[in-house]
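Just one protein chain is left out here, and the rest sit where they should.
The letters A, B, C and D name the chains in turn, as written, and every chain counts its residues from 1.
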Amino acid sequence: MNGSATHRSVKSGLPPGTLIHIGEQSTHATAVRVISYSQESITEQQIGSSTEVPTMALPPSAVTWYDIEGLSDVEMIREIGERLHLHPLVLEDILNTSQRPKREEYDNYLFIVLKMLYPRDNGSIAAEQVSLVLGPDFVLSFQEGIRGDLFISIRDRIKSGKGRTRGMGADYLAYSLMDIIVDQYFTVLEEMGERIEALEEKVVAKPTPMTTREIHRLKRNAIFLRRAVWPLREVILSLERLESHLISAPVAIYLRDLYDHTVQAIDAIETSRDILSGTLDTYLSSINTRTNEIMRVLTVIATVFMPLSFLASLWGMNFKVMPELELRWGYPAALGIMTVVACVMLLWFRKRRWL
Amino acid sequence: MNGSATHRSVKSGLPPGTLIHIGEQSTHATAVRVISYSQESITEQQIGSSTEVPTMALPPSAVTWYDIEGLSDVEMIREIGERLHLHPLVLEDILNTSQRPKREEYDNYLFIVLKMLYPRDNGSIAAEQVSLVLGPDFVLSFQEGIRGDLFISIRDRIKSGKGRTRGMGADYLAYSLMDIIVDQYFTVLEEMGERIEALEEKVVAKPTPMTTREIHRLKRNAIFLRRAVWPLREVILSLERLESHLISAPVAIYLRDLYDHTVQAIDAIETSRDILSGTLDTYLSSINTRTNEIMRVLTVIATVFMPLSFLASLWGMNFKVMPELELRWGYPAALGIMTVVACVMLLWFRKRRWL
Amino acid sequence: MNGSATHRSVKSGLPPGTLIHIGEQSTHATAVRVISYSQESITEQQIGSSTEVPTMALPPSAVTWYDIEGLSDVEMIREIGERLHLHPLVLEDILNTSQRPKREEYDNYLFIVLKMLYPRDNGSIAAEQVSLVLGPDFVLSFQEGIRGDLFISIRDRIKSGKGRTRGMGADYLAYSLMDIIVDQYFTVLEEMGERIEALEEKVVAKPTPMTTREIHRLKRNAIFLRRAVWPLREVILSLERLESHLISAPVAIYLRDLYDHTVQAIDAIETSRDILSGTLDTYLSSINTRTNEIMRVLTVIATVFMPLSFLASLWGMNFKVMPELELRWGYPAALGIMTVVACVMLLWFRKRRWL
Amino acid sequence: MNGSATHRSVKSGLPPGTLIHIGEQSTHATAVRVISYSQESITEQQIGSSTEVPTMALPPSAVTWYDIEGLSDVEMIREIGERLHLHPLVLEDILNTSQRPKREEYDNYLFIVLKMLYPRDNGSIAAEQVSLVLGPDFVLSFQEGIRGDLFISIRDRIKSGKGRTRGMGADYLAYSLMDIIVDQYFTVLEEMGERIEALEEKVVAKPTPMTTREIHRLKRNAIFLRRAVWPLREVILSLERLESHLISAPVAIYLRDLYDHTVQAIDAIETSRDILSGTLDTYLSSINTRTNEIMRVLTVIATVFMPLSFLASLWGMNFKVMPELELRWGYPAALGIMTVVACVMLLWFRKRRWL
Partner (left out) sequence: MNGSATHRSVKSGLPPGTLIHIGEQSTHATAVRVISYSQESITEQQIGSSTEVPTMALPPSAVTWYDIEGLSDVEMIREIGERLHLHPLVLEDILNTSQRPKREEYDNYLFIVLKMLYPRDNGSIAAEQVSLVLGPDFVLSFQEGIRGDLFISIRDRIKSGKGRTRGMGADYLAYSLMDIIVDQYFTVLEEMGERIEALEEKVVAKPTPMTTREIHRLKRNAIFLRRAVWPLREVILSLERLESHLISAPVAIYLRDLYDHTVQAIDAIETSRDILSGTLDTYLSSINTRTNEIMRVLTVIATVFMPLSFLASLWGMNFKVMPELELRWGYPAALGIMTVVACVMLLWFRKRRWL
């Protein structure tokens, strides 16, 4: 989960701009779908190997979406990058999946890095990097493609002509892709919210050592989420405010809406963090209170029975001359004394509010 | 209470601008009251179903207040939105009640989202979303309407002609609606303040495991309140400073006053948070101190009686040859030794300040 | 102490600008002193009831100070406000004593709200609101007047002609009033500083449950102080930097000095908070250390005497056939074994550094 | 150590600008040295009483340094202030040694307040105020002079003509004085760093109650240092960036260097604070771990011996009819049972990893 620092050192000492795929290895090949569309028409082609890239059609006027899934084929990505005149550092960042979300402005395109989040079965969260390149009439999207393809619904919408996508430019397509990623965050957040609520119940009702472990895990998740979502806020804000011909005014309104969603997600994460902190404090208080209660019981028992046992032992001694032992009413008197001692103790405890 | 993250994922994958009501479901139908007023005259009409919307009168010059209560009738709200040329994203946000307080500027209207707060019986806090649309001569207000209608008093004031509302524009009406919402915050804050004060008393006087639970609940409330009120501050500040024909100079002075109230509310929330943090620390210290005290009693008792019991057991052994047992003054001597041991122990404790 | 949230809700639902006195009720009547002075001359008149206000003289050129003490007579204050053309929201804020310190600029006067602080006998801090209105040639000051009148020394200085006040304008008078309020803060801070120092001694030397309570109380005081003084800093800074004809350049230098004092006060408050936090941590550590020490004693005692008592009980059993009991040197041998066991235990403790 | 709040209240109620010496009283008289120097020549005169001030020579062109040590002679300082046309508030601040570090710009001079720090023998830190007034061709420096005179080395450098001072203006002299004060901070910081390192060793190796006290003391020192050094950063930054004829461009480069030193000092202080916080946490964890260990020993001992003692007592009962006591192998069997019980207990503990 500490992803961004891991295996990053592989590149230590290599010249900047060297293309190496850093990240979880996928067994999938790299698949490229090129979809060109306008209000009226739509064409789709699939590219299977890097040798096909040079002959790839670049439609001049309509919107073209290069939808790349899987980063294992470095050669293919280099070819695409060169064909579309991308800066070597952009290609390096696409392949190195330990980037933070960011936005970079180049002369005639924008480079955007985002994180797609998936809940894992063991309760932790997996992140995959999605890189977007937005040009005046094209969008490139790069997914790692390990845990599935989130862009199916958008491809369907384009093909069927539903929604506004077909009638608008490349910027609206890029917005749609980002929107679907941010929507996915809420799925992750809701799952986490449910886990936290279950945890809060447990802490108060029946704290066990497992609870600590669970709080720790959720805290880590919150730290991880925070790190993925916070920079995104700035990225989207800067896109919305960008004075660039690449983002049109109507799409800026949609980006403002997307910005609101991001802020909502951050809000939910911060709330989770605050609640988790509170939960740990509550857990600690709760355990200390229980220890205190247990100690009180122990002390009451010990304080009552220790003097009694001492008295019993005392009269169990084998001294020859112990006159009280000879007395007829010695035994009942001893029992009486013991009862008095026990009652005095218990009254004292009641006075101290320990009972 | 973790509302904003809950059920938000229902929309995952749908195209932006799809209208779905997200939030607590109300059993009430959607009621629309259209009140047009000027200094001299006032008219009111009720609209019961979406088919009546197209024929709804739009008075040209006076101030018109469309007061909508209940969000269940999506069709009705769509109709109203279209009639008044609202952006689809505005309608989406009105229906999705997991928004943060925010302000958005459109060409000829302002869109404002606020949170109305209600204390629940179980001590937690319920929030309902209130959305306002402020145009040059109209105000739209959308309430969820689950826990009652806060705008009655304003409608009464308008009808009776009391206060300044009738003589001023739509901006003053919008201010009045926001003012009543912020006033309501203080009711919630005062109740919370009283709970905290009661809690502080308890923590010091008689901490119980219930106290932890109560602190945790109040902390959650404070986190929840904070999240509702903080963004409001920025919203109202930006309204006050907005250079727009929609807000007139005299109303800006009233907004400044409202801003002060919001800052007061934030202040009170932050103070509550600080005090609650302090209370938990005090509780923990208090419990630890009590445990320490109990341990001291236990230790004193054990340290005094363990050696005594040992001595008693010693002389209770059945060895044939134990000369001291035969002695006449053996028993009194044994009692004497025990007294000395006990006194030495107690003196040592007094020296250590444990008694 | 949670003043600003208390009773604020009384106004919930009333139209803005309604005049109601919110705050601690004083038994004093409202007293108005009107002092007009210039370098050469000085006149003073007292106004006892609201009917006298309309005939109140408004000297055209010299500096006039309307010194109002007590806020119970709402009618009187409304009359004064109307006579001097104050905005209704200003009057509302003067009467509602739960304001935060603030500064508001109106067309021809400045409205300033401050908090006067008094140490209470029980160790907590009382706050009273002081409102100032600074016009080109007049100053209005409103005190709650419950715990005495701090402005006596300034009236004396004006009457006797000492100091710079008589030779300077209304802005210098307003500065003098603020200066005396800020000076008073240091009295409160010094008392608190002394309490904290005494507390630190106690925590280290002899922590008692009372200590927790005292730390909690001082922390609350620090939170309360912070809330009163922080906004003041901004108020005075903005006054100093205000480009207004109401503040002359020489007085701006004095305001800069006052600003320094406020920052010093904030500094002292923040230091107190830091030290109090540290003190609570120290207390907790100290208590835990003591518990640890006590446990060590208990464990040593129990570990030494439990095996010994067991042995004694063992040889106190009544089995017919226990050959060692018959032995002549049985008893001394038993005592020897017990001594060895005790010594081994003690050596083991010494090795573990528990002794 | 809580200096800035102490005795400040002496002035409460006095008119602004009243000259009273607030601070630690020194037994030294106030000594004034007037050193005028240029690249070529140098003159020095001593002034012993306030009556000599009016006749004090004010050399027109060279740099003149008025080096005042000791603040007890208020009259002398007033005379100097008037002779050099200083603002009354400047004189008030020089005499009131509870100032924060600050910089004030007047028409033809700059007023700078700094704090000189000295380590005290008991481990705490003493602060003395140093005030500088920088004019176009003169520098006034005021030291409290209680713990010695730090400016000797600079006077020596000027007299001997070493270093750059003689060849440069008054601004370089002021820089040199500030530089020597900041250099002194590192002496204090290094001593504190060594104390912290020693403490860290102790916390891990052998925590004692004294450790808590030491951590608390060092934390207080860090708070105190922070308060002295943080505002200095801003002071020096603003001097460096000041667009004034009083600071020449070459000296601004030296001030930038001084600014770096201040930031380094702040860095070291913040690091110390972080480490001390960590140390306290480590201490608390360490103590809790030890308590846990002790408890484990106690529990093992008690759990093993309590059942054994019970069995021994059981067979020590005096019932007439206890058949097992009559048996020949009764005693060995009893010992056997006891051994089994003990072994079962120990195995159970080993399984639970308590042994």
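Observations on the model:
Everything below uses one rule, namely that a residue touches a chain if its C-beta (ideal position, glycine included) is under 8 Å from a C-beta of that chain, and two chains touch if they have at least 3 such contacts.
Treat the numbers as computed from the prediction; the structure is a model and nothing was measured.
Within the full complex, the residue among D:Q25, D:N108, D:S124 or D:N292 touching the omitted chain is D:N292.
Taking the whole complex into account, chain D touches the unshown chain at residues 153, 157, 162-165, 175-176, 179-180, 183-184, 186-187, 189-190, 193, 196-197, 200, 204, 253-254, 256-257, 260, 263-265, 267-268, 271, 274-275, 278-279, 281-282, 284-286, 288-293, 295-296, 298-299, 302-303, 306-307, 309-310, 313-314, 316-322, 353-354. Listed for chain A, the residues touching the missing chain in the whole complex are 2, 4-9, 11-13, 15-17, 87, 89, 92-93, 98-100, 102, 104, 206-209, 212-213, 215-216, 219-220, 223-224, 227, 280, 283-284, 287-288, 290-291, 294-295, 297-298, 301-302, 305-306, 308-309, 312-313, 315-318, 322, 324-328, 330-331, 334.
Here, only the chains that are shown with their structure count from here on.
Path length between chain A and chain C in the chain contact graph, taken as the least number of steps between touching chains: 2. Counting every residue number used by either copy at the chain C-chain D contact, under half are found in both chains. Seen as a C-alpha superposition, chain A sits on chain D after a turn of 145°, to the nearest 5.
Computed from the mean C-alpha positions, the centre of chain B lies at a distance of 25 Å from the centre of chain C.
Shared interface positions of chain B, i.e. residues touching 2 or more other chains, are given as 284, 288, 290-291, 295, 298, 302, 306, 309, 313, 316-318, 322.
In terms of which chains touch, the assembly is arranged as an unbranched chain of neighbours. Taken together, the chains touch in the following pairs: A-B, B-C, C-D.
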